[in-house]
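On to chain A.
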Amino acid sequence: MKEKVKILDKEAVARAITRIAHEILEKNKSTKDLCLIGIRNRGVYLAERLADRIKNIEGSGVLTGALDITLYRDDLALVSGQPLVRKTEIDFDINGKNLVLVDDVLYTGRTIRAALDALIDFGRPRSIQLAVLVDRGHRELPIRADYAGKNIPTSKDESVEVRLEETEGVDEVVIIGKELK
Partner candidate 1 sequence: MTWIRKDLLGLEELNREELELILSTAESFKEVSSREIKKVPALRGKTVVNLFYEPSTRTRVSFEVAAKRLSADVINIATETSSVKKGETLIDTGKNIEALKADIIVMRHNASGAAAMLARNLNISVVNAGDGWHEHPTQALLDIFTLKEKLGRIEGLNVSIVGDIAHSRVARSNIWGLLKLGAKVTLCAPKILIPAAIEDMGVAVTNDIEEALAKADAVNVLRMQFERDGETAFPRQLEYFKQFGITAERLKKAKKNIIVMHPGPVNRGIEISSEVADGANSVILEQVTNGIAVRMAVLFLVAQAQDKLANITKDEPSLS
Partner candidate 2 sequence: MKILIKNGHVIDPINNLDEVRDILVEGSKISMVEKNINVDADKIIEAEGKIVMPGCVDMHVHLREPGREDKETICSATKAALHGGVTTLLAMPNTDPAIDSLENIKLLKDAIAKSAKANVFICAAITKFRQGKELVDVAGLKQDGAVAISDDGASVDSDELMLEALRSAQEAKIPVICHSEDKKLSDSGVVNLGFTSTRLGLKGISKESEYKRVARDIGLAEKTGAAIHIAHISCKESLDIIARAKKKGVKVTCETAPHYFTFNEEMVLGFDTNFKMNPPLRSKEDVAAIKEGLANGIIDVIASDHAPHTENEKEIEFERAEFGVTGLETELAVAITELIGAGILSWSKLIEKMAINPSRILGIDKGGLGIGKDADIAIVSPEKEWIAKKENFLSKSKNSSFINKTLRGFVEYTICQGKVNKWNS
């Protein structure tokens, strides 16, 4: 048995996404040249939800894309379980755009490093910002989130699980702790 604590429920997840959508608009002033790039897997669904909210608020839509960073990881050999290589789908020119990278959890920062490398291979965006649902600390690289749904202080032996309707059938964020003795 492992200890589990629910940090965000369905409503809290929805509120966090709405708040981030507002913040993105506030910072970027409009949806012009604004694009959301979700990092596979859950970042893609979060990006789509953010795009929905932005459209509701602003009335105009934003482009979204999906980024698979497997091929850019620096730790392929170390990952437990084999990462599947999935498709990157960015069907628009990113040159001169304001990109918002979207991911579920920000932890060491290595995923974001890989994502930045991947994006640079696609072109030269004007700016890249980062939105995450949860920031759990323990950065290993000089990377920070521009938008965070919730900051959750964790210890390294805990893990944070984001579950989404699209992937797990439920919206929630859970901290899973050490093995209970």
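Quick note on selection: all candidates are chains of the complex that A comes from, given by their letters.
Some points to look at:
Note that in this section a contact is a pair of C-beta atoms (placed from the backbone, for glycine too) under 8 Å apart; a residue touches a chain by one contact, two chains touch by 3 or more; residues count from 1.
Worth saying up front: this structure is predicted, and the values here are computed from it rather than measured.
Candidates 1 or 2 all belong to this complex, yet only 1 touches chain A. Residue ranges on chain A touching candidate 1, taken from their complex, read 68, 70-73, 75-82, 84-89, 103-108, 110-111, 117-118, 121-123, 136, 159-160.
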